[in-house]
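A single structure is presented below for examination.
Shown here: the complex without one of its protein chains, the others still in place.
And then chain A:
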Amino acid sequence: MAWSVLLLLPTTALFVLLSRFSLFHPILWISECLSLLTSASAIFSFILLCGVVLMVGFFNLEYYTVVPSIACSKIALLGQVLHPRQFVHSLVHCIMGVVVAWCCAFTIGGRYRSLGHPCTQDESSGPEMCLNEYHLVLLLVGAFIGYSHSLVGVVYNMNYVSFHTMQQYKYLRFKGALPLVVKASAVQALYCLRTFLLLYFFMGYAPRAWICKTLDLNINSSIHSLDSVSSLLDLSLLYHLWISGTFLLLTWYITVLLFRIFVTEVYSFPVQSTFTEDAHQCLPKVITGTQPMILKFLALQDLALLSQHSPSRRLEVFSLSQPGGHPHIWTALSKECLSLLSDLTERLVAHHDTVATNGRAKSQSTGVCKSCKNTPLTPSIPPVTSVGMEDMKTPRPGALIRTPGSVFLRSSVGAGLRTPLTIPFTPDLDSPFSSPALRRLTGPLEPQGALSPGFSSIQSPHVMRRGPKLWSASTGEGQPRGHTRLVLPMDYFLTHCFVSLQLPEASSQALFADSQVHIWALQGLSHLVAASFSEDQYGIVQTTLPTILSTLLLLQEAVDRHFKLPHTSSKPGHCSCSMGDDSYKTLRFALRSTLKTSVYRITATFGGHLQ
C-alpha cells in the first residue's frame, strides 16, 4: 500500500509531463511542468489522489479472493454484476473515477480547469456562469472508466489472486509485470474511451442538462456542444481524455499488481514450535484451518516449497514427537493433503456421475419408448416426439447441453401434462435416476451449490444466495419433490433460454476453481514421499504410502475420466492480454500434469520396492 502511494509520485509527474506535452516549446514545457508540480494546488490534488489509491487498495483487500467465482451462465454473470456488494464496489469506483478525473482536469488546466466559466449570453442579464463542457466530459470519462473498471473486474475476475509456479523476488516480479500493466491500461483506456464517445454522442445531452439544472448553469449557445462528430474528433481533446484515462487505470492497476505481489509472497511457517503458545502458527495447524482461505493457501504453498527445497525442514516433518514418539506433524500434514485430494476425487466422481446417469437416463427413456410400442400405452410416444421437435427448434450450443435439456423436458412434460398417457414416465420420475438428472440440470447453472457439500464451503456467498432465487420456479436442489410437479411447459422455454446462455467450459472451470490447493498438496506429498526414501529415519512415511498411492491413483482415474467428457477441451486456450488474471481457467491442466508427475515421482523413487 505504501509502495503504491510512493509510486504515485513518479506516475503523476509523468502524467503532468505528458499532458502538457508540446513539441515546439520544450523549455517552456519543462519549466511549466516543474512549477506546476511544486505548487500548492498540485500538492492538494496529489493528496486527493493518494486518498483514492488508498481507497482502491482497501477495496482490493476487501474484495480479493483466492478462489475465483466462475459464473457458468450469462444469467449468473448478470446476477454477479447486480449484486449489492458489487454495486457498492461499482459506485465507489465511479466516484473515485470522478475524483481522479477532476485532479486530471485541474492538472491539465487550460480549458479543462473548472466546471463553470463566466460568459455573457444576453447583453441584458450581464455575466453569468456557463457550463464548461470540456470539464464535464473529462469528469464523465473518469466516472465511466471507473465503472467499467469495476464491471470488467467482475467479468474477468480481477479480484482473483493467482499464485505463481515460479518464485521471484518482489522487485523483479514487479519489474517484469510493469510493461504489461502500462500496456494493458493504455489499451483498456482506449477501448473505454471509444465506448464512452459513442455513448456521449448519442446520450450526451442528458448529463449536460442535468448538471445545468442542478448547478444552475447556462449552456453557452455560442459554443458548439460537444456531442457532434466534429467537436468530438478534436485531437487534443481525445489525447487528453485518453491520457487521463490511462493515468487513472495505471494508478489503480499498479495498486492491484502490488497487492497481488504482496499477498502471494511466500511465507515460511515454522514446522514445529518449542512453545505451546505459538502452536497455532505452525504449519500443521495452519494447513488444517479453513479461515481465512489465504492462510491455507500460503501454508500449502510453503509445504510444497519446503518439500522441494529444504532438507532441514523436511527433517522436522519426519521427526517424532518428543514424549510419545508419534509422527504428529507428518500425520497432520498427510491427512490434510489426502483429505483435500479425496475431496476433489469425490467432487469429480459426483460430476461425472451426474453426466453419466444423465446419458443413461436418456437412453433408458428411449428404451422406455421402444418398450412402449409393445405395451398398450403406445400413445405415450406423441408427446415425446413433439417435444423432440421443440427440442430441435431451440438453438443450443452443444451436445452436452442437449442432454440435460431433454431430460428436464421429459420430466417436466411427464409431470406437467399429467395425462394418463404419461404413466410410464411418472415412476421414472421417482426413480433414483431422475434426481441426479435434475440436479445435473441445475448443475451447469449453479454448479457450485449443486456439486458437492465440500465445495459450497468455499464458494463466494453471493452465488449461493442467488441460486435458489433464480431457480425458484423450477427445481432447486433442496426443494421438495412435489415442487417439481408444478413445472409448466412455459418454464421449459425459459429454461432453454437460460441454458442456451450457458458459457462453454465454465462448469469444468468451476469444478477446478480451487485446484491450486490440490496442486500444492500433490507436489508437497510427492516430494516428501520421494525424499523420505533417503531421509525418513523412522519409516513413518511407509505406513501411509499405500493410502497416498491409492488416493493419487483414484484421483488420476477421476481426472482422466473428466477430461474424456465431451465438453472439456484437452488443451488450454490462449489467454488474452489484460489485467484480469485468467490462470484459473487453466488450473485443471496444471493439476492433470502435476498429478501425473507426482505419481511418476513416487514410483520412480521407490521403483521395485513398491511390489
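Keep this in mind: a residue touches a chain if its C-beta (ideal position, glycine included) is under 8 Å from a C-beta of that chain, and two chains touch if they have at least 3 such contacts; residues count from 1.
Heads up, the rule we're going with is that contacts and distances are computed from a predicted model.
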Worksheet item: Which of the following names does UniProt give to the chain that is not shown: "N-acyl-aromatic-L-amino acid amidohydrolase", "Pyruvate dehydrogenase E1 component subunit alpha", "Achalasia, adrenocortical insufficiency, alacrimia" or "Cleavage and polyadenylation specificity factor subunit 3-II"?
Response: "Achalasia, adrenocortical insufficiency, alacrimia"
Worksheet item: Out of A:T11, A:T65, A:Q272 or A:S583, which touches the unshown chain?
Response: A:S583
Practice prompt. Would you mind spotting which of A:H280, A:H309 or A:K564 touches the chain that isn't drawn?
Written response: A:H309
Worksheet, complete the sentence: Out of A:F58, A:Y169 or A:Y538, only one touches the absent chain, namely A:Y169
Worksheet item: Going by the touch rule given at the top, which residues of chain A touch the chain that is not shown?
Response: 164-169, 172, 176, 308-312, 527, 571-572, 574-575, 583, 586-587, 589-590, 592-594, 596-597, 600-601, 604
